[in-house]
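Presenting chain A:
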Amino acid sequence: QDRPHITVAVQQIVNAGALDVLREQSNVGARVFYSLFETLIDYDRQLPDLPRKPGLATSWKRIDDRTVELTLRQGVKFHNGDTMTADDVVFTFSPERFGTLPEQIEAQKSGAQLFTSTVAQITNGKVPPPEVAAVARRAWPNLDRVEKVDDMTVRFISEVPDPTLEGRISRYGAEILSKRAYEEAPTWADYARHPVGTGPYKVVEFKPDNVLVLAAHDDYWGGKPPIAELRFVVVPEVASRVNGLLSGEYDFITDVPPDQIALIDDEPKFDVVGGPITNHRLMVFDKNNGPMKDVKVRQAMTHAIDRDSIVEALWGNRTKVPAGLQWEYYGDMYLSDWKVPEYDMDLARKLVKDSSYNGEPIIMRVLNNYYTNQVSTAQINAESFRQIGLNVQIEMKENWQQIFDTESGPRMVRDWSNSAPFPDPVASIVNQHCQNGQQQQVGEWTNEEFNALCIRLETSTDLETRRAAFRRMLEIAEREDPAYTVLHQNAIFYGKRADIAWEPSALQSMDFRADNFAIVKPAN
Partner candidate 1 sequence: MTEHFDELKPLVSLRGLTVDFDTGRRFVRALHGVDLDVHRGETLGIVGESGCGKSITWLAATGLLDARARIRGSVKLAGEEILNAPARRLARLRGGRIALIFQDPSSALNPVHRIGRQIGEALWLHRGLRGKDARREATRLLERVGISNPAQRLRDYPHELSGGMNQRVMIAMALAGEPELLIADEPTTALDATIQAQILDLLGDLRRETGMAMVLISHDLGVVSDICDRVAVMYCGRVIETAGATRLFSAPAHPYSIGLMRALPVIDGPRVRLDAIPGTVPAPDALPPGCTFAPRCAFADDACSGTLPGLRPVPGGDHRAACLRIEAVRRGALPPEGRVEHAREVPA
Partner candidate 2 sequence: MTLLSTDTGTSSGSVFTAKNRLGAFFESWPPGILLALAWLALCAVLVAFAPHVAPYDYLAMDLRARLTPPVFFGGGWAHPLGTDELGRDVLSRLIASVRISLVIAFLSTLIAASLGVTLGFLAAWFRGKVEQVVLMLIDAQAAMPFMIIALAMLAFLGNSLTLLVVLMGFYGWERIARIARGLAISAAEQGYATAVRDLGATPWRIYGRHILPNIASTLIVSMTLNFPEVILLESGLSFLGLGVQPPMSSLGNMVGYGRDYIQSAPWIMLAPAAAIVLTTLSISMLGDWLRDRFDPTLR
Partner candidate 3 sequence: MTALLCVRGLKRHFAIRRPGGLFGKPATLKAVDGLDFDIPAGRTLGLVGESGCGKSTTARLVLGLVPPGAGEVRFDGALVTARHDAAWRRQRRRMQMIYQDPLGALDRRMKVGEQIGEPIVIHEPALPAPERAARVADLMEQVGLGARMAERYPHELSGGQRQRVVIARALALDPALLVCDEPVSALDVSIQAQVLNLLDDLRARTGFAALFISHDLKVVRQMSDRVAVMYLGRIVEEGAPEEVFHRPLHPYTQALVSAIPVPGRKRARIVLEGDPPNPVDVPSGCPFHPRCPQAMAVCSREVPRLARDSGRSVACHLATAPAVQAAE
């Protein structure tokens, strides 16, 4: 009966300052959102291969290539006490919520006043920031509409045949919101600070960059949440998070760098959990500049990276080198025999020798540990590249614009990471590296054959065709005309009290439901 208060020290609660899944695009927000919101189709998040499981829908079926019908769960209560119905679901995917209504777009345009304190308003409904619409469009490029069949049944209908529809329904960004709560909030910003979902915890207080206080949502359909009050506090410094855990102020800390794991594990009262997540670290090439024009140079670089050593030295073997830009949870689409370019310095040297390269500087643009171990990884790789005869220089940048910038100097090599929000290559390689993906949009790379395959992968419903297309795309982007190369799978580690039984998820969400959280009496 006496439920604990739990404090989680995080590096940041949400980067975008709003508790809206369509605004917060970094993987940071995923951590807290799973306590607030749920999707119709969920994953068994603590299992390694992330099998799908019913969420707010108890069952779903394909009606045709373009349609999926879902039966909603009975008695799901929102934080405001309302019961979830098909109307809420329809609303969640409505143009109004996405901010794509013509009057909303009009308002956004007329409200486009730099730095002024007037928020765009329309008479009925709110105006979400325009980037919400952009994100929604990217998440649902072909969604025609969501239809209410009856109070407890809805249909998702796509404009074109879409094999990824179930995946998209289960993805981050497809969480169901309360229609009434959204409509009652004065502005979108107000809503985004106190969103109403169906998750086990509801928002009590949110101060960006400081603290998010959640309270147990006792009407939660999945049973009473085990924690009375759940606080996420922002502690930007790693050392301070570790100090706070060891001094007993925090029950959980996130983003423990691999090198700190032993320190916490050595304390009997604390342990570290965590491991690989659905996010891969990449090194990205700009094929238009300097020596990078030569495909051999890029190939040489992909072969010169000692990924296993990096995983061993910097990650203590707590993550792994994946099979290219794909994850096991792709299921049928996973190409288990695919491999990243093998580490072979002789081959790499030979490639450099055979190439047109003659000593021009190759600039690696690096951010200051935006990604865990980013700087160390860059230094290790730079060392390897030097050994194959490349004149690489690390250039530290302060922000992403400087990373992408083409005016201050040639853009050649940069760091990135890719996730797959739903289990299909479309979520990763298509979304990020095809025509509409960032890499081509910023003009780093393009490849005709690859782009043709993109369309096939997106629209075909035939598994074998799709697998073949995906394989060829990997061949092109990772080996023939490297657009990027995968360095390793990312991993996240949590420090926590040893007497709490809790499992992390590869999806980066933190699950504090009753079946994943228990205080156990310590062994002694």
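Before moving on, here are some points about what is shown:
In this section, a contact is a pair of C-beta atoms (placed from the backbone, for glycine too) under 8 Å apart; a residue touches a chain by one contact, two chains touch by 3 or more; residues count from 1.
A quick word on the picks: all candidates are chains of the complex that A comes from, given by their letters.
Note that the coordinates shown come from a computational prediction; the quantities given were computed from them, not determined experimentally.
Note on this complex: chain A touches candidate 2; the remaining options among 1, 2 or 3 do not touch it here. Listed in rising order, the residues of chain A touching candidate 2 in the complex are 237-239, 242-243, 257, 259-260, 262-263, 309, 312-314, 366, 368-369, 375-376, 378-380, 382-383, 394-396, 398-399, 402, 408-409.
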